[in-house]
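Coming up: chain A.
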Amino acid sequence: MVERVEGTLPAEPASTFWPVLRRLLAMPLSDPFAFAGLAIYLLFVLVALFADQLAPTDPMEILFTKAGKVAANASPGAEFWLGTTNLGRDIYSQLVHGTQSALAVGLSAAVIVAAVGTVVGLVSGYFGGAVDAVLMRIADMALSLPFLPFVIVLTGFLGASTSNIVLAVALLLWPNSARVIRSQVLTLRERAYVEAARVTGASASRILFVHIAPNILPLSFVYAAIAIGWAIITEASVSFLGFGDPDNVSWGMMLQDAFASQALSRGQYAWFVPPGLCIILVVVAGFFISRGYEEVFMPRLRGR
Partner candidate 1 sequence: MILEVERLAIDYATRAGRVRAVDGASFVVPEGRIVGLVGESGCGKTTAVRAIMGVLAENGRRAGGRVSFKGQPIDEATTRRHLWRDIAYVPQSAMSSLDPVYTVGSQLVEVMTRRGGYARAAARARSAELFELVGLSESRLADYPHQFSGGMRQRAAIAMALALAPSLVLADEPVTALDVIVQRQILDMLRGLQRRLSLSVVLVTHDISVVAYLCDEVVVMYAGQVIESGPVREVLARPRHPYTMGLRNAFPDLLSDALELVPIEGSPPDLADPPPGCRFAPRCPFAMAACSATPALIADSRAPGHVSACLRDGEVEQLRPLALDPVTWQRSSSYATS
Partner candidate 2 sequence: MAALVELRDVVKHFPVSRSLAEIVRGKHPAVRALAGVSFDVGAGDAVAVVGESGCGKTTLGRLMLKLAEPTAGTIAFDGTALATLAGDSLRGFRRQAQLVFQNPFEALNPRFTIYRAVAEPLLNAGVDRAEHMDRVVSAFRRVHLPDVGRYLDKYPHQLSGGQLQRVVLARALVLGPRFLVADEPVSMLDVSVRAGILALLREVRDAMGLSAVYISHDLALVRYLCERTLVMYLGRVVEDGPTEEIVRRPRHPYTRALVAAVPVPDADQSRAPLPIRGNVPDAREPPSGCAFRERCPHAMPRCAVETPALRSIGERHRMACHLE
């Protein structure tokens, strides 16, 4: 009898995480908005990967005309697709390279926000008591900080590098995800099957990571997708205000250069419209994806 049964079993019991992760990764296929968002990201990822091949020149290189003069404020054309800046740099090349820093900022902020928020939310919600009180007070403090001023002050202190901007954004955004995940854990903790795991002697870490965590993975994804957009907007704003990394080409920096050199009054639309559009596209794509996760995995949130 026992022998007969053995053949039907998977050798190692399947993980609880993989099925959830598979569904999460496959979600954009079922939601048209999220699919569009994902397509936009894929496009930008390709551009970022092949930036060196796509950009005709180095973005910071000062270009000269055949006559040997600086090719400043050239209008868009066959030679310079989007024209050049007042310092004779190729705008198209800057736009292409700006993609790299935008994605780097967005994705690293997303990973940090999701990871920190998830772990804090899980621990805080499950253990409660003093741990919870301390973590949630810290979260409240982080939430009460004014967003942009904090980023500017922090980058002023630690230096105006891209990684510091990411750090600042992560510090500001993790509490949102942590709080929502915590409240979800509070309800999951009361579920009968979690109680059942306790009765059968499961350790706290097993209950947290095997029984509870797979249910909040979708929330982590939502907050990661939201963080991408926020981080990119923040980086752009900070650069636009002139507090960004001066050595790094980014869309925000392009906007700042254009603004400072009064490109608008010269009617040099090709300088500031494309980076502005790119920022909007990436942020909207992030919103579409996060919305898709909410619709598919948390239908209760709809209509709020």
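Keep this in mind: a contact is a pair of C-beta atoms (placed from the backbone, for glycine too) under 8 Å apart; a residue touches a chain by one contact, two chains touch by 3 or more; residues count from 1.
Candidates were picked such that all candidates are chains of the complex that A comes from, given by their letters.
Keep in mind the model is a prediction, meaning the values are calculated, not measured.
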### Message
Sticking to the defined contact criterion, which numbered candidate from 1 or 2 is in contact with chain A in this complex?
### Response
2
### Query
In their complex, what parts of chain A are in touch with candidate 2?
1-2, 4-6, 8-10, 13-14, 16, 19-20, 191-193, 195-203, 206, 211, 214
